[in-house]
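Shown here: the complex without one of its protein chains, the others still in place.
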């Protein structure tokens, strides 16, 4: 069916796709992954945003960030590296332009937040807390593409907890902490942010990687290293979602290589309450809708009445 | 050319493919990755073992290990998971059967060593030290597929150093420590084993991952989790080789998704002295030979007189 | 021929050319490949390890029994399950692939055997085709118990009917032979024909049942087992079968095992869906 038209069948469908996630009631468990969907405007040509579980925006910081030099991407086997470096116009421009636009689209908006310091994170969260159209916030403590802040907070329990506490102090809205896979024990970090007051965790952010051009002898990314995403990392993401979901009580948003409805089901079986589609949108701008429709068919075919029955239903 | 016949051109070739690695003089920098080539006998139908830089054997432990239940593998996007669990007949049977066979094949033999405890590692190293046909040993402190030992030693600096010291105490032969990618900072571990007396490090072992069958709701591996290898992990491996080579003085053996000569060049540019071919041998049993021949052509075409000139020659 | 030591016939890496690829039934096809070197040395029960696609996203070969040899071609009977077999179904005459083979230890039916019972469930017929022809050629009386979901899926029926003394059928839906499992047929034939040996291939639960029937009847039983395989040549230990002598590799120590040796521990390939 046309991904741009709202589904006439939604009401009559026997499958209940809605999920409750950290106090949010979502139409379905499929969100966009931060940084792969901007604020949705660019994809509105291809799909009806109101069909999504939620739009998760590109990372927003206190001041405008210029990001890294180009080239910023490199294709790898079943994956890609990026080193965008959180280029964004700053929270004020974001609120004025992107959020205002998104507010008219009948879809929960989760704003992804970046910062160089705990203070900066908290300032952005506080600013966004004042905006009624912000449904929740996702705190990115796992970006491998910035020097200060970013992943440094996500690879250390104390720092991760500190950012979480600071954000928690200034918002009552659903607070999601986005975890880094570049750690020895991701469950440890998850426990730390749970104790510090997070409402949910999302994982995984990209895996730190590198690509080299053998002939020119240069790294393919101007920044030398970048973050690996796409189907290549799905096994790592599934493992980490399973580890984290087994370790904490909070809902988990699973991502990393989700491309099809079966991928989404696998993440939910591993313990995810919701999933996010990232890199897959680049090759197919309607990937999110394909996953949503596919989830519904999967549930129908396999006799799953409520999609959330899949969460944690892995048979060991 | 036929990978089974020795190269008539080796002598007259202008490119010097030999490398010095931890006191070993290798014919070329291309080895087999432990566990993907058994002890070479199975591949002798397809290639001339004496053309290889070295044969690195499957992991050997003090007593026979039965390994994990089946299924032990699952294919993933551009990769595979394995949870073999170091099944092996124990060091005595290995020496009697595999080593005796290998000794007649004019190729340096590096024996990969596993253990549940520091004592067990040391006992195997000591036993192998007595065998003249053992050119060197690679200590696997990074296997994600065993409960005791294995990766536990590779994710902690103190434990990694302890295993290294214990092995160092009982052998004067080249001692390679095989590092795990499942850590926050692999350079830290590398520095620890360097200080503890290692002669070289090899990396990466497999990345801990998981695969789920959406329909049966079961993990595809009997052991639930396993190690990811193949082209999917190459970007992660390159990044880690680069980090480690920048952090320590020891030679680095790079591996993780090497399939072509260009892949090998990339690892060398990132800082590797030698490379190992693993999963690629499964789809093409002559992959090692293709990489060796391709390296020679690459050097010829790009005017590299000595292959080791590529090591660390990344242009930033 | 079946007692030839496999080590005298080493596997080769051979470029093969597709000569024909025909759909036999819903999701089942017969692939004919020109593979002179493998055709010249393969024995019943051995397999080839096929590189179906050259991309990097599917990085493992896929194992298939050699169903028949005709001149310098080998035939493979395949069922479409996932991406490998889907790609295989798309191959056309003239397409090239590469194959490693012949691999594994096949059926060891000693010269003294006068009567053999072959039991095949579904695609389990694949490795039994060459065996039936070979035994018939050696003057062994062959009975076959053949089962499948439907009559259409009894894909090797014609071959067996040509060479076997007796072929009895079972289908899930009763569209051919008796309605039910092939294990009822095998039980009946075991009792009636008193074979010297039973050779079985099919879903592991069915093979195990037949092995038990044979053991009860005091008849030697050989079983061909499937495991997920990476290397196919004995190097990676991904394909082990638990036996009384430890975990053995299906690719070189099997795929045919003496049923008495097998420890049925549920380590089979996850069920197809």
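Chains here go by letter, A, B and C, matching the order in which they are written, and residues are numbered from 1 within each.
In this section, contacts are C-beta pairs under 8 Å (C-beta built on N, C-alpha and C of every residue); 3 or more make two chains touch, one makes a residue touch a chain.
For clarity, every value in this text was computed on a predicted model and none was experimentally measured.
Within the whole complex, the absent chain has one touching residue among A:49, A:62, A:77 or A:125, and that is A:77. Across the interface with the omitted chain, subunit A contributes residues 35-38, 42-43, 45-46, 58, 66-67, 69-75, 77-80, 82, 84, 87, 213, 215-216, 218, 220, 222, 230-231, 259, 279-286.
As for the chain not pictured, it touches subunit C at residues 55-57.
Note that only the chains that are shown with their structure count from here on.
Put simply, the chain closest to the centre of the protein, by Cα centroids, is B. On a Cα centroid basis, the chain most remote from subunit C in this structure is A. Rounded to a whole number, the gap between the C-alpha centres of subunit A and subunit B is 35 angstrom. The centroid of the Cα atoms in subunit A and the matching centroid in subunit C are 47 Å apart. Multi-chain contact residues, meaning those touching two or more other chains, occur in subunit C at positions 56-57.
Chain contacts: subunit B has residues 77-79, 215-216, 218, 230-231 touching two or more partner chains.
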